[in-house]
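Before any comments, here is the structure.
Up next, chain A:
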Amino acid sequence: MTLSSAAETAGAVPALETRDLTVRFGGHVAVNGVGCRFTRGTLTAIVGPNGAGKTTYFNLISGQLRATAGSVLLDGHDLSSHGAAGRTRRGIGRAFQLTNLFPNLTVRENIRLAVQARRGRGFDIFSMAAHGRHLIQRADAILEQVRLGVRADDVVATLPHGDQRKLEVAILIALEPRIFMFDEPTAGMSVDEVPVILDLIHGIKSDPANTVLLVEHKMDVVHSLADRIIVLHNGYLVADGDPKEVVASPIVQEAYLGMGASTHV
Partner candidate 1 sequence: ADPIKIALISGKTGPLEAYAKQTHTGLMMGLEYATQGTMEIDGRKIEVIEKDTQLKPEIARAVLAEAYGDDEVDLAIGPTSSGDALAMLPVAQEYEKILLVEPAVADSITGDKWNRYIFRTGRNSSQDAISNAVALGKPGVKIATLAQDYAFGRDGVAAFRDALASTGAEIAHEEYVPRDTTDFTAPAQRIFDAMDKVEGDKVLFVIWAGASTPFAKLAAMEPERRGIKIATGGNILPAMAAYKALPGMEGATYYYYDIPKNPVNDWLVTEHQTRFNSPPDFFTAGGMSAGIAAVEAIRKAGSTETEALITAMEGMSFMSPKGEMTFRKEDHQALQEMYHFRIKVDENVAWGIPELVRVIGIDDMDVPIRNQR
Partner candidate 2 sequence: MLNWIISGDRPRSRILAAVLIIILLGLLLAPFVFPGTRSLAVAARICVLIVLVASYDILLGYTGIVSFAHTMFFGIGAYGVAIALNALGPSWGAVGLGTVAGVAVSIAAAAVIGLLSLRVRAIFFSMITLAVASFFLILASQLSFITGGEDGMSFRVPRMLTPAFKLFEDEIFGQRFNGRLVAYYLVFISSLVLFLFMLRVVNSPFGRVLQAIRENDFRAEALGNRVVLYRTAASCLVAALAALAGVLNALWLRYTGPDATLSFAIMLDILLMVVIGGMGTLYGAVIGVVILSLAQFYLQDLMGAASSALAGIPVLPELIAADRWMLWLGILFVLSVYFFPTGIVGKLRER
């Protein structure tokens, strides 16, 4: 397994690329020189043990963290000078691993804010937000997609955990990014709800303009969605390639799945 993946051979500029991305906290290197290219129309699953640096890697790409070294390129353009907000507006969207919402606003307002941010209407002080019909319609449409329509008027803090996870995904969709990053979207979601989310991600992936990155510990989910898997371990990128091969590789079997642990999954 080489660090350059099959997808790269297309020759075109990759949708997203990280070069030598590194971040250090005190003496601890959480992400260590990770270089990787992500191509449009594909879904790359990122797996690795807890604390491997997956979320941190996402944070570096989406701008929540500043890299100690290395760079992130979107369509070949260096993003180093942009913060989280700038990167979102340029099309890098992400859903968080630990639920991160506006707890005292309604479900609909949460989405509406995302739609509004996407449309860049934030500095308008003269019109009424409640009159932005198309924003609200769009928000409602997305809520239907994730089957949260019935809870549209509820305050987010009163939602059960699983529904909050769905809202997290819905907000990402509302941002209409070109790069979608999901951080364990199905964690805490009940089994019957999981297929809804998987269908959604599948739909996103099937648009050739989109690029999807997915962190997930459930191997069944990874198998059903991923075109490619990369493995992070102790901050290093240790494997990259076709799902079947990667999963079969000894390092994944040992360090990640645990010997014989796959029976539990």
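On the choice of candidates, all candidates are chains of the complex that A comes from, given by their letters.
Assume a contact is a pair of C-beta atoms (placed from the backbone, for glycine too) under 8 Å apart; a residue touches a chain by one contact, two chains touch by 3 or more; residues count from 1.
Since we're looking at a predicted model, the values are computed, not measured.
Any copy counted, the candidate of 1 or 2 that touches chain A in this complex is 2.
By the touch criterion given at the top, residues 62, 64, 83-86, 88-89, 94, 96, 100-105, 109, 112-114, 116-118, 121-132, 171, 175 of chain A touch candidate 2 in their complex.
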